[in-house]
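Below are the C-alpha coordinates for one structure; questions will follow.
Yeah, one chain of the complex is gone here, protein chain that is, but the others are all in their spots.
Right, chain A next:
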(Lines give C-alpha, C1' and ligand atoms only; values in the text may rest on other atoms or scores of the structure.)
Protein backbone atom coordinates (compact mmCIF):
# COMPACT_ATOMS: atom_id res chain seq x y z
CA UNK A 1 0.00 0.00 0.00
CA UNK A 2 1.22 3.45 -0.86
CA UNK A 3 1.74 5.57 2.25
CA UNK A 4 0.37 9.07 2.34
CA UNK A 5 2.55 11.58 4.11
CA UNK A 6 1.31 11.35 7.67
CA UNK A 7 2.87 14.67 8.48
CA UNK A 8 0.63 16.26 5.92
CA UNK A 9 -2.59 14.62 7.04
CA UNK A 10 -2.31 14.07 10.78
CA UNK A 11 -3.61 16.81 13.01
CA UNK A 12 -1.18 18.94 14.94
CA UNK A 13 -2.68 17.57 18.17
CA UNK A 14 -2.39 13.92 17.16
CA UNK A 15 1.23 14.46 16.23
CA UNK A 16 2.05 16.26 19.45
CA UNK A 17 0.84 13.42 21.70
CA UNK A 18 3.53 10.99 22.78
CA UNK A 19 2.71 7.28 22.81
CA UNK A 20 2.40 5.87 26.34
CA UNK A 21 5.63 4.50 27.77
CA UNK A 22 3.66 1.51 28.99
CA UNK A 23 2.81 0.59 25.41
CA UNK A 24 6.43 -0.22 24.67
CA UNK A 25 6.56 -2.69 27.53
CA UNK A 26 3.20 -4.04 26.61
CA UNK A 27 4.49 -5.19 23.24
CA UNK A 28 7.75 -6.53 24.62
CA UNK A 29 6.25 -8.42 27.58
CA UNK A 30 3.14 -9.76 25.91
CA UNK A 31 5.22 -11.58 23.31
CA UNK A 32 7.30 -13.46 25.88
CA UNK A 33 6.41 -16.81 27.44
CA UNK A 34 6.52 -17.57 31.15
CA UNK A 35 6.51 -13.99 32.35
CA UNK A 36 5.48 -13.29 35.93
CA UNK A 37 3.62 -10.06 35.59
CA UNK A 38 3.56 -7.22 38.07
CA UNK A 39 2.87 -4.90 35.17
CA UNK A 40 -0.87 -5.03 35.31
CA UNK A 41 -3.04 -2.09 36.32
CA UNK A 42 -6.14 -4.10 37.02
CA UNK A 43 -7.50 -6.52 39.63
CA UNK A 44 -6.54 -10.18 39.34
CA UNK A 45 -10.05 -11.18 40.39
CA UNK A 46 -12.63 -11.87 37.74
CA UNK A 47 -15.90 -9.96 38.12
CA UNK A 48 -18.12 -11.50 40.81
CA UNK A 49 -20.50 -14.05 39.41
CA UNK A 50 -23.67 -12.33 40.62
CA UNK A 51 -22.68 -9.24 38.62
CA UNK A 52 -22.15 -11.32 35.48
CA UNK A 53 -25.49 -13.04 36.10
CA UNK A 54 -27.24 -9.68 36.36
CA UNK A 55 -25.77 -8.67 33.01
CA UNK A 56 -26.94 -11.95 31.39
CA UNK A 57 -30.37 -11.44 32.88
CA UNK A 58 -30.56 -7.93 31.47
CA UNK A 59 -29.79 -9.24 28.00
CA UNK A 60 -32.36 -12.00 28.37
CA UNK A 61 -34.91 -9.38 29.33
CA UNK A 62 -34.14 -7.43 26.20
CA UNK A 63 -32.27 -4.48 27.73
CA UNK A 64 -30.05 -4.17 24.70
CA UNK A 65 -30.77 -0.61 23.63
CA UNK A 66 -29.38 2.80 24.57
CA UNK A 67 -29.97 4.10 28.07
CA UNK A 68 -30.56 7.74 28.97
CA UNK A 69 -27.49 9.80 28.04
CA UNK A 70 -26.51 10.26 31.66
CA UNK A 71 -27.05 6.56 32.35
CA UNK A 72 -29.93 4.52 33.77
CA UNK A 73 -31.65 6.68 36.37
CA UNK A 74 -31.82 3.66 38.62
CA UNK A 75 -28.05 3.30 38.46
CA UNK A 76 -27.47 6.99 39.10
CA UNK A 77 -29.70 6.70 42.16
CA UNK A 78 -27.64 3.77 43.41
CA UNK A 79 -24.42 5.68 42.76
CA UNK A 80 -25.82 8.66 44.64
CA UNK A 81 -26.73 6.46 47.62
CA UNK A 82 -23.36 4.74 47.47
CA UNK A 83 -21.39 8.01 47.45
CA UNK A 84 -23.46 9.22 50.37
CA UNK A 85 -22.99 6.05 52.40
CA UNK A 86 -19.31 5.41 51.67
CA UNK A 87 -17.90 8.92 51.43
CA UNK A 88 -20.56 11.31 52.79
CA UNK A 89 -20.95 12.99 49.40
CA UNK A 90 -24.29 14.50 48.40
CA UNK A 91 -25.11 14.33 44.70
CA UNK A 92 -28.54 14.29 43.11
CA UNK A 93 -29.08 11.42 40.73
CA UNK A 94 -30.97 13.52 38.18
CA UNK A 95 -28.54 16.35 37.47
CA UNK A 96 -25.28 15.76 39.26
CA UNK A 97 -24.16 12.31 38.14
CA UNK A 98 -23.20 11.04 34.67
CA UNK A 99 -22.38 7.41 33.94
CA UNK A 100 -19.44 7.14 31.54
CA UNK A 101 -17.50 4.49 29.66
CA UNK A 102 -14.88 4.05 32.34
CA UNK A 103 -13.21 6.67 34.47
CA UNK A 104 -11.11 7.23 31.34
CA UNK A 105 -13.99 8.84 29.46
CA UNK A 106 -15.01 10.74 32.57
CA UNK A 107 -11.57 12.37 32.67
CA UNK A 108 -11.81 13.16 28.98
CA UNK A 109 -15.17 14.90 29.02
CA UNK A 110 -14.36 16.72 32.24
CA UNK A 111 -11.26 18.31 30.74
CA UNK A 112 -13.00 19.03 27.47
CA UNK A 113 -15.72 20.85 29.33
CA UNK A 114 -13.41 22.75 31.65
CA UNK A 115 -10.20 23.85 29.90
CA UNK A 116 -9.57 26.47 27.26
CA UNK A 117 -6.36 26.98 25.30
CA UNK A 118 -3.90 28.67 27.62
CA UNK A 119 -5.38 27.18 30.77
CA UNK A 120 -2.96 25.27 32.92
CA UNK A 121 -3.93 22.12 34.78
CA UNK A 122 -1.76 21.08 37.70
CA UNK A 123 -1.14 17.35 37.82
CA UNK A 124 0.53 15.74 40.80
CA UNK A 125 3.20 13.40 39.44
CA UNK A 126 4.08 10.55 39.32
CA UNK A 127 0.54 10.07 38.07
CA UNK A 128 -1.68 8.03 35.77
CA UNK A 129 -0.29 8.10 32.22
CA UNK A 130 -3.44 9.43 30.57
CA UNK A 131 -3.85 12.71 32.42
CA UNK A 132 -1.40 14.97 30.62
CA UNK A 133 -2.28 13.78 27.09
CA UNK A 134 -6.01 14.17 27.80
CA UNK A 135 -5.42 17.73 28.99
CA UNK A 136 -3.49 18.39 25.78
CA UNK A 137 -6.21 16.84 23.64
CA UNK A 138 -8.66 19.20 25.31
CA UNK A 139 -6.41 22.13 24.37
CA UNK A 140 -5.09 22.82 27.86
CA UNK A 141 -1.55 22.77 29.19
CA UNK A 142 -0.56 20.14 31.71
CA UNK A 143 1.68 21.45 34.50
CA UNK A 144 3.31 18.69 36.52
CA UNK A 145 3.73 19.10 40.27
CA UNK A 146 6.33 16.55 41.33
CA UNK A 147 5.79 14.69 44.59
CA UNK A 148 8.63 12.94 46.36
CA UNK A 149 9.36 9.73 48.21
CA UNK A 150 10.42 11.76 51.28
CA UNK A 151 6.75 12.77 51.62
CA UNK A 152 5.52 9.30 50.70
CA UNK A 153 4.46 10.83 47.37
CA UNK A 154 1.79 12.91 49.07
CA UNK A 155 1.07 16.29 47.52
CA UNK A 156 1.68 19.06 50.05
CA UNK A 157 0.06 22.47 50.20
CA UNK A 158 3.50 24.10 49.75
CA UNK A 159 4.26 22.09 46.62
CA UNK A 160 0.86 22.98 45.25
CA UNK A 161 1.13 26.68 46.08
CA UNK A 162 4.56 27.01 44.48
CA UNK A 163 3.23 25.82 41.11
CA UNK A 164 0.21 28.11 40.89
CA UNK A 165 0.33 31.05 38.50
CA UNK A 166 -2.27 33.28 36.86
CA UNK A 167 -2.92 30.69 34.14
CA UNK A 168 -3.66 27.89 36.58
CA UNK A 169 -7.29 26.97 36.31
CA UNK A 170 -7.58 23.63 37.96
CA UNK A 171 -5.82 20.78 39.64
CA UNK A 172 -6.13 17.08 39.14
CA UNK A 173 -5.84 14.96 42.27
CA UNK A 174 -5.57 11.20 42.33
CA UNK A 175 -5.46 9.63 45.78
CA UNK A 176 -5.05 6.72 46.37
CA UNK A 177 -2.54 7.18 43.59
CA UNK A 178 -1.51 5.19 40.57
CA UNK A 179 1.46 4.45 40.52
CA UNK A 180 2.69 5.34 44.02
CA UNK A 181 -0.20 4.10 46.16
CA UNK A 182 -0.03 7.35 48.13
CA UNK A 183 -3.15 8.39 50.04
CA UNK A 184 -4.06 11.66 51.75
CA UNK A 185 -5.59 12.03 55.18
CA UNK A 186 -8.40 14.47 55.89
CA UNK A 187 -6.03 16.99 57.52
CA UNK A 188 -3.72 16.87 54.52
CA UNK A 189 -6.63 17.43 52.15
CA UNK A 190 -7.82 20.33 54.31
CA UNK A 191 -4.47 22.07 53.88
CA UNK A 192 -4.67 21.58 50.12
CA UNK A 193 -8.23 22.83 50.03
CA UNK A 194 -7.26 26.09 51.75
CA UNK A 195 -4.78 26.80 48.95
CA UNK A 196 -7.27 25.69 46.30
CA UNK A 197 -9.97 28.01 47.61
CA UNK A 198 -7.59 30.91 48.04
CA UNK A 199 -6.59 30.68 44.38
CA UNK A 200 -10.11 29.92 43.24
CA UNK A 201 -9.16 26.69 41.45
CA UNK A 202 -11.33 23.84 40.27
CA UNK A 203 -10.52 20.27 41.32
CA UNK A 204 -10.86 17.12 39.33
CA UNK A 205 -10.57 14.35 41.88
CA UNK A 206 -9.94 10.89 40.43
CA UNK A 207 -11.06 8.59 43.24
CA UNK A 208 -11.18 5.35 41.32
CA UNK A 209 -9.05 3.64 43.98
CA UNK A 210 -11.03 5.03 46.94
CA UNK A 211 -12.29 1.63 48.08
CA UNK A 212 -8.76 0.25 48.02
CA UNK A 213 -7.61 2.21 51.07
CA UNK A 214 -5.94 -0.03 53.60
CA UNK A 215 -4.96 1.90 56.67
CA UNK A 216 -7.82 4.37 57.05
CA UNK A 217 -11.06 4.94 55.23
CA UNK A 218 -10.92 7.16 52.19
CA UNK A 219 -11.69 10.86 52.54
CA UNK A 220 -12.91 12.69 49.45
CA UNK A 221 -11.82 16.29 49.02
CA UNK A 222 -15.37 17.04 47.87
CA UNK A 223 -16.62 16.26 51.37
CA UNK A 224 -14.64 19.14 52.89
CA UNK A 225 -16.33 22.50 53.60
CA UNK A 226 -16.93 24.63 50.49
CA UNK A 227 -15.22 22.10 48.24
CA UNK A 228 -18.18 20.31 46.65
CA UNK A 229 -19.02 23.40 44.60
CA UNK A 230 -15.57 23.45 42.97
CA UNK A 231 -14.87 19.73 42.71
CA UNK A 232 -15.76 17.12 40.13
CA UNK A 233 -15.37 13.59 41.47
CA UNK A 234 -14.44 10.77 39.11
CA UNK A 235 -14.81 7.15 39.96
CA UNK A 236 -15.89 3.87 38.45
CA UNK A 237 -16.31 0.17 38.72
CA UNK A 238 -13.03 -1.03 37.23
CA UNK A 239 -10.88 -1.38 40.31
CA UNK A 240 -13.03 -1.92 43.41
CA UNK A 241 -15.50 -4.23 41.68
CA UNK A 242 -12.98 -5.91 39.35
CA UNK A 243 -14.89 -4.72 36.27
CA UNK A 244 -12.17 -3.24 34.04
CA UNK A 245 -13.50 -4.79 30.84
CA UNK A 246 -17.02 -3.50 31.41
CA UNK A 247 -15.98 0.08 30.72
CA UNK A 248 -18.05 1.80 33.33
CA UNK A 249 -17.28 4.87 35.39
CA UNK A 250 -18.98 8.05 36.47
CA UNK A 251 -18.70 11.75 37.18
CA UNK A 252 -20.30 13.53 40.11
CA UNK A 253 -20.22 17.28 40.57
CA UNK A 254 -22.01 20.62 40.53
CA UNK A 255 -24.92 20.69 38.11
CA UNK A 256 -23.75 23.53 35.80
CA UNK A 257 -20.40 21.81 35.19
CA UNK A 258 -21.95 18.36 34.83
CA UNK A 259 -24.58 19.55 32.38
CA UNK A 260 -21.84 20.89 30.09
CA UNK A 261 -20.06 17.55 30.33
CA UNK A 262 -23.31 15.80 29.53
CA UNK A 263 -23.50 17.66 26.21
CA UNK A 264 -20.09 16.37 25.24
CA UNK A 265 -20.91 12.88 26.45
CA UNK A 266 -24.17 12.88 24.54
CA UNK A 267 -22.60 13.85 21.24
CA UNK A 268 -19.50 11.69 21.45
CA UNK A 269 -20.66 8.60 23.34
CA UNK A 270 -24.48 8.67 23.56
CA UNK A 271 -24.39 6.59 26.71
CA UNK A 272 -22.40 3.96 28.56
CA UNK A 273 -23.11 0.31 27.69
CA UNK A 274 -26.57 -0.59 29.00
CA UNK A 275 -25.72 -4.20 29.75
CA UNK A 276 -22.74 -3.15 31.83
CA UNK A 277 -24.95 -0.67 33.67
CA UNK A 278 -27.20 -3.52 34.76
CA UNK A 279 -24.16 -5.36 36.05
CA UNK A 280 -23.13 -2.24 37.96
CA UNK A 281 -26.55 -2.02 39.61
CA UNK A 282 -26.02 -5.48 41.04
CA UNK A 283 -22.47 -4.54 42.07
CA UNK A 284 -23.72 -1.60 44.11
CA UNK A 285 -26.68 -3.44 45.58
CA UNK A 286 -25.05 -6.72 46.52
CA UNK A 287 -21.34 -6.36 46.01
CA UNK A 288 -20.16 -5.08 49.38
CA UNK A 289 -19.03 -8.40 50.75
CA UNK A 290 -16.95 -9.19 47.69
CA UNK A 291 -15.34 -5.75 47.75
CA UNK A 292 -14.40 -6.24 51.40
CA UNK A 293 -12.91 -9.65 50.65
CA UNK A 294 -10.86 -8.35 47.75
CA UNK A 295 -9.62 -5.40 49.78
CA UNK A 296 -8.56 -7.72 52.62
CA UNK A 297 -6.71 -9.85 50.14
CA UNK A 298 -4.91 -6.88 48.52
CA UNK A 299 -3.93 -5.62 51.95
CA UNK A 300 -2.24 -8.90 52.82
CA UNK A 301 -0.42 -9.03 49.52
CA UNK A 302 0.68 -5.40 49.90
CA UNK A 303 2.11 -6.12 53.31
CA UNK A 304 3.98 -9.15 52.02
CA UNK A 305 5.29 -7.54 48.85
CA UNK A 306 6.48 -4.30 50.42
CA UNK A 307 8.24 -6.11 53.24
CA UNK A 308 9.88 -8.54 50.83
CA UNK A 309 10.86 -5.74 48.47
CA UNK A 310 12.68 -3.94 51.28
CA UNK A 311 14.34 -7.19 52.28
CA UNK A 312 15.81 -7.85 48.82
CA UNK A 313 17.28 -4.37 48.62
CA UNK A 314 14.61 -2.31 46.89
CA UNK A 315 13.54 0.32 49.44
CA UNK A 316 9.81 0.79 49.30
CA UNK A 317 7.45 2.96 51.38
CA UNK A 318 4.22 1.37 52.56
CA UNK A 319 1.55 2.52 50.09
CA UNK A 320 -1.76 3.39 51.74
CA UNK A 321 -3.99 2.47 48.81
CA UNK A 322 -4.52 1.17 45.25
CA UNK A 323 -2.63 -2.04 44.38
CA UNK A 324 0.76 -0.72 43.46
CA UNK A 325 4.09 -0.77 45.25
CA UNK A 326 6.62 1.81 44.05
CA UNK A 327 10.07 0.68 45.16
CA UNK A 328 13.20 2.68 44.50
CA UNK A 329 15.71 1.07 42.15
CA UNK A 330 18.33 3.85 42.43
CA UNK A 331 20.85 1.65 44.26
CA UNK A 332 21.17 -0.58 41.20
CA UNK A 333 22.58 2.31 39.18
CA UNK A 334 20.09 1.65 36.40
CA UNK A 335 17.45 3.96 35.02
CA UNK A 336 13.95 2.72 35.63
CA UNK A 337 13.59 1.85 31.96
CA UNK A 338 16.86 -0.11 31.92
CA UNK A 339 15.84 -1.87 35.10
CA UNK A 340 12.45 -2.91 33.73
CA UNK A 341 13.86 -4.01 30.39
CA UNK A 342 16.77 -6.01 31.80
CA UNK A 343 14.58 -7.57 34.48
CA UNK A 344 12.10 -8.66 31.87
CA UNK A 345 14.76 -10.15 29.60
CA UNK A 346 16.88 -11.80 32.30
CA UNK A 347 14.33 -12.92 34.85
CA UNK A 348 11.00 -12.65 33.03
CA UNK A 349 9.36 -10.38 35.52
CA UNK A 350 7.33 -7.52 34.11
CA UNK A 351 7.25 -4.22 36.01
CA UNK A 352 6.59 -0.73 34.70
CA UNK A 353 9.36 1.90 34.70
CA UNK A 354 8.49 4.83 36.97
CA UNK A 355 9.58 7.32 34.32
CA UNK A 356 6.44 6.70 32.26
CA UNK A 357 4.39 8.27 35.07
CA UNK A 358 6.07 11.64 34.70
CA UNK A 359 8.21 13.91 36.83
CA UNK A 360 9.53 12.26 39.96
CA UNK A 361 8.95 8.73 38.67
CA UNK A 362 12.52 8.13 37.53
CA UNK A 363 14.39 5.89 39.92
CA UNK A 364 11.30 3.82 40.75
CA UNK A 365 9.34 0.98 39.20
CA UNK A 366 5.66 0.25 39.57
CA UNK A 367 4.88 -3.25 40.78
CA UNK A 368 1.26 -4.28 40.85
CA UNK A 369 0.56 -6.70 43.67
CA UNK A 370 -2.78 -7.64 42.13
CA UNK A 371 -1.22 -11.02 41.40
CA UNK A 372 -1.46 -14.37 43.17
CA UNK A 373 0.70 -14.93 46.26
CA UNK A 374 2.54 -17.61 44.28
CA UNK A 375 3.29 -15.12 41.51
CA UNK A 376 4.43 -12.51 44.05
CA UNK A 377 6.73 -14.98 45.77
CA UNK A 378 8.25 -16.06 42.46
CA UNK A 379 8.65 -12.44 41.42
CA UNK A 380 10.41 -11.56 44.66
CA UNK A 381 12.77 -14.50 44.24
CA UNK A 382 13.63 -13.46 40.69
CA UNK A 383 13.91 -9.73 41.39
CA UNK A 384 16.07 -10.54 44.42
CA UNK A 385 18.47 -12.52 42.22
CA UNK A 386 18.50 -9.71 39.65
CA UNK A 387 19.16 -6.99 42.19
CA UNK A 388 21.82 -8.95 44.05
CA UNK A 389 23.98 -9.02 40.93
CA UNK A 390 23.85 -5.25 40.71
CA UNK A 391 24.26 -4.04 44.28
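In the analysis below, contacts are C-beta pairs under 8 Å (C-beta built on N, C-alpha and C of every residue); 3 or more make two chains touch, one makes a residue touch a chain; residues count from 1.
Throughout what follows, contacts and distances are computed from a predicted model.
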| item | value |
| --- | --- |
| "NAD(P)H-dependent oxidoreductase", "2-iminoacetate synthase ThiH", "Succinate dehydrogenase subunit C" or "Winged helix-turn-helix transcriptional regulator" - which is the UniProt name of the missing chain | "Winged helix-turn-helix transcriptional regulator" |
| Identified contact with the non-displayed chain, of A:40, A:312 or A:359 | A:40 |
| Hidden-chain contact residue, picked from the options A:10, A:32, A:73 or A:391 | A:32 |
| Residue numbers in chain A that touch the chain omitted from display | 20, 22, 25-26, 29-30, 32, 35, 37, 39-42, 44, 46, 128-130, 296, 300-301, 303-304, 307-308, 350, 352, 371-373, 377 |
